[in-house]
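One protein chain omitted, others in place.
Which chain is which? They are A, B and C, in the order written, and residues in each are numbered from 1.
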Amino acid sequence: MFENIWLVPLFPFLGFLLNGLFGSKFSEKQAGIVGSGAVILSFLAAGAISYQLLSLPEASRAVTQTVYTWIETGAFRVDLSFTVDALSAIMLLVVSGVGTLIHIYSIGYMHGDRGFARYFAFLNLFTFSMLILVLADNFLLMFLGWEGVGLCSYLLIGFWYEDKDNAFAGRKAFVVNRVGDFGFLLGICLIFATFGTLDFDSVFASASDVLPPETATIICLLLFVGAIGKSAQIPLYVWLPDAMAGPTPVSALIHAATMVTAGVYMVARCHVLFLLSPMAMNVVAVIGLFTAFLAATIALVSTDIKKVLAYSTISQLGYMFLACGVGAFGAGIFHLYTHAFFKSLLFMSAGSVMHALQNETDMTKMGGLKSKLPVTYRVFLVGALALSGVPLFSGFFSKDAILWKSVVSPLGGFGYWVIATGIAGLTAFYTFRLIFLIFFGRSRVQKEVEKHIHESPVIMTAPLGILALFSLAGGYVGMPHFWDKFDHFLQPVFSKYIENNLFERSEQLFGLEFGFMATSTLVVLLGIGCAYMLYVVRPELPAELSQQFAGLHRFLFRKWYVDELYDATVVRPLAVVSDKVLWRWVDVKIIDGFVNKVAEWAGRLGATLRLMETGLVQNYALMVVVGAVALVGYFLLR
Amino acid sequence: MHIPLLTIITALPTVTAILLVFLKRENERAIKYVTLLMSTVVFLASLPLFFTFQSTADMQFTEVHAWIPALGTRYHVGIDGISLFMVLLTTFLTPIVVLASWTNISRNLKGYMISLLVLETGILGVFVSLDLFLFYVFWEVMLIPMYFIIGIWGGRNRIYAAVKFFIYTFVGSLLMLVAILVLYFYHGGLTGEYTFDVLKLQETHFPLGYQTWLFLAFGLSFAIKVPMFPFHTWLPDAHVEAPTGGSVILAGVLLKMGAYGFLRFCLPFFPHAVEQFTPLILTLAVVGIIYGALVAMVQPDLKKLVAYSSVSHLGFVILGIFTLNNQGIQGGLIQMVNHGLSTGALFLLVGMIYERRHTRRIADFGGLAKQVPVFATFFMIVMLSSIGLPGLNGFVGEYLIILGAFLEQRVFAIFAATGVVWTAVYMLLMYQRVMFGKLDKEENKKLLDLSPREIGLLVPIIFFIIFIGVYPNAFLKKMEPSVNHLIEVVKSKTLASDIREPSLIIGLREE
Amino acid sequence: MIAALFFAFAAVAVAGAILMVVHRNPVYSALFLILTLFAIAGLFVLLNAPFIAAVHVIVYAGAIMVLFLFVVLLMDLEEERVRRHRLKLAQILGIVAAAVLLVEVGVFLKAGFAGAATQGPDGSQIIGDTESIGRLLFTEYLFPFEIASVLLLSGIIGSVLLAKLKLRS
Partner (left out) sequence: MIIPISYYLILSGILFTIGVVGVLTRRNAIVIFMSIELMLNAVNLTLIAFSKQFNSLDGHVFVFFVMVVAAAEVAVGLALIVAIFRTKESIFVDDFNLLKW
């Protein structure tokens, strides 16, 4: 199967071509089958490859396949080649697996939409790009996938392009991502300038020998700029909440489970470089932590169901970066893996709620839906418990792994743990705020909408059920000490090129770990309790509180005024400078003005000289004579 | 038997033009079909150039005939990896332009087609000439039909634009003529052989003082043609006023002549001057990249926007060329082809919408994606190519250029790399305002989607946009030996320290 | 003797020329010009060019100037009035320029002849009589001679055509 790695991305690409070229002639059913079928085939291929990978000895679990040489000129050579190791295998399975479920769910969700085939074409193109990103064996090919997913994100956010806001959100996502890509691109250049190659294997193998620490820091920071853009970290996170304008399955697939985690994947992939630069690691950890905090605070007050989930995603991505930043790449990937399940579950159940309420996203217009949407309620609850990190759900294990490693790592510290645990409390609070506002209390649904409330069809609930199962049980592969399969599986990847003994000590501290775990669990339960108090027991209290702390509330509600800040400092000045200064002044007035002035003066000179042409023959004769005089004079005086 | 392929493809358009003279002006159908047929034949005739081109640095398909022996000028043509793709791009775009002018030339179609064909000869001649005199002749020949195309078939302000275009270019080319003569006499005085042959002149070492001035004279001419900031202001006017076909040829091929001139003449002739001026030119290139993009961002007119985007893209080309390393120049060459394809296609698309709607103001559109989805799709692909999305052609060129610059001068690479952001900003903004949103203007609700003819002329371009993005090596491999040879020549001449004294030349003294 | 003749002819030529230019009546101008032409013919004789002198008198004084007089009389012109266009400045400038030109030529000549002999090379002074010039014209200069006849022919045709032209007023 290893010589057929290329099949994995090929299937979605074929699906894209079919739906893209002939979609207008397909019925919904055909388009849906083509779209979903392509991803299922891809999932099966990925499964087969991963299974085969397991059969190899641990040390040699990395296979590379080169398809052809993409760009080659001079010393620069980039192949179109794929590599599968434990890390990419996990990513492959997550992408194609969750992707499959979301494709199937979409058949129900997008039913009746005008652009049904277009939707599936884009979704397939996304899957293709994401698989390329994950499979890439060099930085440039990864960048191809990286940009490809960005494009699909743009296309899908603006899928309902007739609404201006959607189109704007799509553009914002693309442009902000491009800012990140700017860094990524330069990082790639610097890597080539340093190593003379872009192949992962060659770069990582020689990194610890040839890479000076300062260069390592610069490379890592540049790469991390790319990750910041893609994974919506401070200061480039602003696009993700707006990206919720896209169809909900898109939010689940792209903006929760897969694309936004590409940054984490990239940092994990480049762990060799990052480990060589403690400073870059610190930057990653601090930015991750701060982002997690900021996003969680905003999620506390937002009333839009999808926005809350979006901020929660940003916050969870922050956790993942925190893990990477303290050197616990395995934990980061583990959280990525569990997060993919429970967050896409949450998004899609939110989609199910919206589906029932005619695309209402405002939580103030929901409530009491528990009995009307029983299946959705249950799976939502599972997702919420997993997200909050309630013990025995998948999120618990991954979050706990991060919390624990952030305190024991030499790169981490107790401060990290405190803040991260606090954020866990906030997470629990806003997650259950969601649950209580949507499913509990009395109904605030508008009358005419209320009549049509109905549970979603099986084609939507079935994927939800499967995801719920994984959210519930998916974490057990990473149970610390008892059944630590996940970390074990990834271990060869993270110790292949560089010795990573940051956590040797922590293996012995079982008791301490349990203590920290218990504490964080208490904090989580406290958060849930608060939410219960505020939104079930005394539902009038939140309004009072928000009035009491009006300034703080507004500050959070307006998302720390970051959008406004960018608008005032970057967007607007740029537009004004470009328009008023560069174009109308420099271009038109100065440069072109100069050109036209030259032409004008030439014209004036001509008009003046024209006066010499009197038409009188004697004047011409006089000029001849004067000319002769001058000529003779010149030769005389020379 | 030796077939004079280059002469055939260069002369055939003009022969066709002469043929057209004998057709009745009213017989537009015949005129169109003859032009289309013959320009396609020229393209097909140029394909063997690609397939039988050997990947070496030598000039190939050369032909040498005596022309004016007394002056030492010869009819010497030939191509290497640098000019090969310029020739192909020209022959490829011309039939497309003919097809694009199928319905939108309302008066004197015959004259238009004749101008177009003569223009093709002029451009091809510029790219294949290996004799400076011949080169200069073609350089001027191409100016005249372009002047007519803008001045006769252009928009409202066409005379101003045409004259501006002509004078701008002419100022540059006169300086170049003087420089050519200096080269000629210097070389003649040095070796006793008075010749305009590029390959022979290339062997000569010029003293530094000369190089500076000659470089400036050549460089100004090419900089205007490219156009480099701040010599670009003729471009928006010319583009806005020119008919669609004119814009496509102008953007697609004509602008490349400047960059080509830098590669073919400035670099190998005046390496010391190049060394001396590189910081300045790189700065101008980067300024052009950013400036062009920012100004494009605020343009209310689609064609102007694309015109300014050309300034930005060609900044990349110049940046690549003056990195003087393999990746940079290769990237620059590929980017020249890319720009020809993507900007050419953008002008075609703008022309199509203009033909339907008779406006190019962005504000007059909105929500078109719903009404004309096929158009929107093509527009999207072309736009993405222009943005430099990996997997499409634009990325290959841009990335190689940035990489090349990064290996030489990091600062320039960093500023140039911001171009990826700016391009996305203005292109997406334009796309959003034209295609997305509500379809709220009555006139736009009656728009027809692309006709089979229009799709047919876009598909070949799209094919190459994707092909170059996915498998650029097919092109890069053909260019590489010539590029390496060029770099070698420049480097070896720069290292050679014996710059001969300038006293050998008559009538021209050092400052 | 020759010197006296030279100065006499020269004086007459210059005086005639000046009077021709300044006289208001074109008839007088023409007559003074004829006088000048005769004086020049005399100079030609002094310069060993009897043939040219004769042709000069016949063609210029005889034919050309008669033509002039005919035209002047034909038109019956009044004398020049005050100029309609203010060309005083141009006139003065013209005179000044002409004077400067004369001075320049003088200086030029002086410089040119400063070291040169005032006399031609020794040996027999050739005489431009009818025979020698005729020989030259019909041998070495045969082709230009024939062309000259074509020129005269075209001159005749041209003037006849102009004279017969129906002009719109």
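Here is the rule we use: a contact is a pair of C-beta atoms (placed from the backbone, for glycine too) under 8 Å apart; a residue touches a chain by one contact, two chains touch by 3 or more.
No experiment lies behind these values; they were computed from the predicted model shown.
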Absent chain's touching partners (shown only) are A, C
Full-complex touch with the removed chain, picking from A:Ala48, A:Val286 or A:Val625, is A:Val625
Of A:Lys25, A:Arg442, A:Arg610 or A:Arg638, the residue that touches the missing chain is A:Arg610
In the full complex, chain C touches the hidden chain through residues 2-3, 6, 10, 13-14, 17-18, 20-21, 26, 29-30, 33, 36-37, 40, 43-44, 46-49, 51-52, 55-56, 59-60, 63-64, 67-68, 71-72, 74-75, 77, 80, 83-85, 87, 90-91, 94-95, 97-99, 101-102, 105-106, 109-110, 113, 118-121, 123, 125-126, 128, 132-133, 136-137, 141, 144, 148, 151-152, 154-156, 158-160, 162-163, 165, 167-169
Residues on chain A facing the left-out chain by the touch rule are 610, 613-618, 620-622, 625
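Throughout what follows, only the chains that are shown with their structure count from here on.
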By label, the chains that touch chain B as well as chain C are A
Judged by C-alpha centres, the chain sitting nearest the middle of the protein is B
Rounded to the nearest Å, the gap separating the Cα centres of chain B and chain C is 64
Rounded to the nearest Å, the gap between Cα centres of chain A and chain B is 38
Where chain B touches two or more other chains simultaneously, the residues are none
Expected list for chain C, residues touching two or more other chains, is none
In the complex, the residues of chain A that touch chain C are 616, 618-619, 621-622, 625-626, 628-629, 632-633, 636
Per the touch rule, the chain B residues reaching chain A in their complex are 164, 167-168, 230, 232-234, 291, 294-295, 297-299, 325-327, 330, 367, 369-370, 384, 389-391, 395-396, 399-400, 402-403, 406-407, 413-414, 417-418, 420-421, 424-425, 428-429, 432, 435-439, 470-473, 476-477, 480, 484
Within the complex, chain A is touched by chain C residues 85, 87, 90, 93-94, 97-98, 100-101, 104-105, 107-108, 111
